[in-house]
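Every protein chain but one is kept in place in this view of the complex.
After this line comes subunit A, so read on.
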């Protein structure tokens, strides 16, 4: 468990900094911290939607489970339920399909910051060849940019509306 303790220290230091060299995650990761300070196996993160995508100006909530076998096995990472509409995410459960988070592609060198960053990159570059949400995958594959923009924006606007009403 000493690894995750050390990571926690590094994360705190990194995200607190304004120096772009120390903290390359500015504008990407808003926060990354354990849900309960005494339990380092459950984490949450907030990321910003990447600019020039329909996710811009929205924030997304990520839940992270760190197994006891970490870092030999990858952490389990999900979005919050119904938080996002994306071709590599099952919206209802928040399940994410990302290759580096699969046990066979995972390597122990990566840490939680890498993982969250990778999820953020997934928002910028959806992989429509292996979609979890087939409909979204098809829209992207048809290169129907306006439909893609429209449906994601509609989903997110609805999300905000239902949150504050």
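Definition applied: a contact is a pair of C-beta atoms (placed from the backbone, for glycine too) under 8 Å apart; a residue touches a chain by one contact, two chains touch by 3 or more; residues count from 1.
We take it that contacts and distances are computed from a predicted model.
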item	value
Hidden subunit of the complex - UniProt protein name among "RBR-type E3 ubiquitin transferase", "3-isopropylmalate dehydratase", "Spindle assembly checkpoint component MAD1" or "7533_t:CDS:1"	"RBR-type E3 ubiquitin transferase"
Option touching the unshown chain, where A:3, A:26, A:46 or A:61 are the choices	A:3
Interface with the unshown chain - residue positions in subunit A	2-3, 5-7, 71-73, 103-104, 107-109
